[in-house]
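The complex is shown incomplete by one protein chain, all other protein chains being positioned as in the whole.
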Amino acid sequence: MEFWSDLFEKFGVMFLGLAAFAAVVGIVLFLADRAPKRGRDFLQLAAFLSPALILLAVGLVYPAIRTTILAFFSRQTANGSEWVGLDNFVWMFTQPEITIVIINTLIWVALVPLLSTIFGLAYAVFIDKSHGEKVLKSLVFMPMAISFVGAGIIWRFMYEYREVGFSEQIGLLNQILVWLGQDPQPFLVNSPWNTFFLIVVMVWIQTGFAMVLLSAAIKGVPVEIIEAARLDGANAWQSFWNVTVPGIRGTLVVVVTTISIATLKVFDIVRAMTGGNFNTSVVANEMYTQAFNRGETGYGSALAVVLFVMVLPIVLYNVRVMRKQKEIR
Amino acid sequence: MSSTLRRRLIAPAAALGALSLVLAGCAAETDPGAGGDVDCSAYEAYGTFEGESVELYATIIDTEADALVESMADFEACTGITVEYNGTQEAETQINVRAAAGDAPDLMIIPQPGLLQRLIADGYVVPAPAAVEANVDEFWSESWKGYGTVDGTFYAAPLLASVKGYIWYSPADFEENGYEIPTTYQGLLDLTEQMTERNDGPYRPWCVGFGSGDATGWVGTDWVEDLVLRNSGPEAYDAWVAGELKFDSPEITEAFDLVGEVLLNDQFVNGGFGGVQSIVTTTFQDGGLSILDGTCSLHHQASFYEAQWGEGVTVAPDGDVWAFLTPPIAEGDPSAVTGGGEFVAAFNDNEATAALQAYLSSDTFANERVSRGGVISANKGLDPSLAGSELGRQSIEILQGEDTIFRFDASDLMPAAVGTSSFWTGMVDWVNGTPTAEVLRSIDATFPQ
Partner (left out) sequence: MSAPAAASVAAEQTSTRAIAVAAGGGKARRVKDRLTSPWATAAAIVIAVIWTIPTFGLLVSSFRTPEEIRTNGWWNIFVSPSFTLENYADVLTIQGASSANLGSYFVNSLVIAIPAALFPIILATMAAYAFAWIKFRGSAPLFVLIFALQIVPLQMALIPLLQIFSEVLGISGTFPAVWIAHTIFGLPLCIFLLHNFISEIPAEVIEAARVDGANHTQIFFRIIIPLSLPALASIGIFQFLWVWNDLLVALVFSGGTADVAPLTQRLAELVGNFGRNTERLPAAAFISLIVPLIVFFSLQRYFVRGLLAGSTKG
């Protein structure tokens, strides 16, 4: 019985929250609607933008600024901290482990968006309009619905290593190697290849995201254009490359951008699978370890600043794309 | 997170698990304040409170958390304090966030002196109230009190403990093959040599697993610590912890070499799993289970490994598995053990907080908790016969023993950059083939000056 009263209470809180949210948004927009003619444009703009802007300013802009400042200070304590200038960055670039961490992150961000998009696009094209498209889509989408903890366990049953003559294989990949007459490999230990095996897990998850978005985009390319290209004698590959890809370019940019940023921030997979051992750590994982496991807020913040810098090229590229779109419009 | 997994001491015997869960479920719903038939005489000193609640934050979860909550039920009933127990494996990490954000819990059970001392140094932890200090003076040894003390001020009382350096074996296996429990470390190596006769297929004398997520390697640090303490004595051990004795000093190098006799020898390890290189890919949870399969004979792991054996495995001198302590270097050396433990720190000086803190440092609590099985304590007011298992009883006697030289797990005491980082990764590199001298120098390089 306690469960049920508990349940009502919790859903009560939820509906109250939803109602309060609806009321606030409703009132703000209603007032904007009734605003006096003079200054109405501004008031309406404010009504639409300010809720998001206020939340972002408090929850992300302020922390970002704070983090950037902390990167130049020693570790935070209840007794304050000191200005240390560039010491945290000097530390970072003089630690050989951190150099590896940064190189790993670059490998991740180069490979994950590329592979996820290629697999997602290929799959979306191959299954387009086929029988059982929905089911086929769900199979590749499923990893998106699995938490990182779950993904870690799942891939353990793929990568687990046992030496020949001592035990049966538990990991499928090593069992396949054994069936092929090869020696099993400790996939997650041997650097640098272990990073690639972690990347496989991320690609496995993100391909579903790419596939779903790209599939929707492909369906938006007018069939007439493809048909016309065909009549002009283009083969399947040519019409794909010359008609479909340009038609979905906008979505491609969105997909690659989103996956790149998600990859830069990835830390759960690394943490769940190797804990950053065997030279597999990435910047986001190292930042978490430094800032929270060790309380070294200065080092952690400096690593966060490196992440900010790494995302700059992606931001700049998107700004260019947006400008072009504006010109077209 | 995992940095702590290991120090947490055990769960009740699996068979009792289900029952204790049911009981715990009831206990949690008991209305505090309704003392009823509870004998409150032992709790009078803590006073009575009206509607106060205290948040107790910890890494302890699952059945152990249930037992912990139960052990505070009488205290709650008699004092009127509601203990809001909040256990998560991420607590050791999250406390950094919560403390910095001004959202610290009232009390936290901290499984690592290194973390405790950092929180104290950063000014978040308040000094222990007089009642707690009095309890600790009465029930704990000087060294235990020292781990909760910074610059002469006493902050945190110990709670539970574990004894490290046990070597697990199968009594039946020993009897069948005529093996004797060795009395010196050389005797242990000789026994191992003798066991290699059986090397065939997956059998090796030892089985070892270093794997533990982002804490991989800690198992190896326990080996080294045992040998440093036994080979070079407590003074050298203390100097090593303090950073005065370098890793590449002759003392520490010698300890590594003694450990290496076993861990770096393909003929000695790793039963059921492979050669030396399989050590890092084997999780510490799986590490000793080969003994049950008969593919190894010896496994070095702390007392808390008792919970790992699984249902239906009896842990007793004449049972399926039993353990002896890592033997001394020479016969007649004083008995020396390493161990771990946890500490209770307060983040404010509310009276209700202080009352619970005092209770947790008392002999009443130690007896209440230990009688519920699975854990031990170094509290001298604890009656060893309450322990849930024979190993627990033996471990308590070791901890309470007057001539036992006890030293806390060194990696827990060292600065985090070494103790929860380079020492661990150093062990991993070492069994993966990096030369000893190189490993030691690189650990030294990370020791904060």
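Here are a few things to note about the model shown:
The first chain written gets the first letter, and so on, giving A and B; residue counts start at 1 in each chain.
Just so it is clear, a contact is a pair of C-beta atoms (placed from the backbone, for glycine too) under 8 Å apart; a residue touches a chain by one contact, two chains touch by 3 or more.
Source: prediction; values computed, not measured.
Annotation: of B:T48, B:S141, B:Q186 or B:Q308, B:Q308 touches the absent chain (contact as defined above). For the chain left out of this panel, the touching residue among A:V101, A:V140 or A:V256 is A:V140. By the touch criterion stated above, the residues of chain B touching the omitted chain are 5-6, 8, 10-11, 21-22, 24-25, 27-28, 60-66, 68-70, 84-91, 94, 97-98, 100-103, 283-286, 289, 293, 304, 307-308, 310. Taking the complete complex into account, residues 3, 6-7, 10-11, 13-14, 17-18, 21, 25, 29-30, 32-33, 40-41, 44-45, 47-49, 51-53, 55-56, 58-64, 66-67, 119, 122-123, 125-130, 134, 136-150, 153-155, 157-158, 167-172, 175, 204, 207-209, 212-213, 215-224, 226-227, 230, 236, 239-240, 246-251, 254, 258, 261, 264-265, 267-268, 284, 287-288, 291-292, 300-301, 304, 307-308, 311, 315, 318-319, 322, 325-326, 328-329 of chain A touch the chain not shown.
FYI, only the chains that are shown with their structure count from here on.
Rounded to whole angstrom, the centroid-to-centroid distance between chain A and chain B, based on C-alpha atoms, equals 38 Å. Residues 2-3, 29, 92-94, 96-97, 99-100, 118, 121-124, 201-202, 212-217, 270-275, 277-278, 280-281, 295, 416-417, 420-421, 425, 428, 432 of chain B touch chain A in their complex.
In the complex of the two chains, the chain A residues touching chain B come out as 2, 76-79, 160-163, 165-167, 186, 188-189, 271-272, 274-278, 288-289, 291-295, 297.
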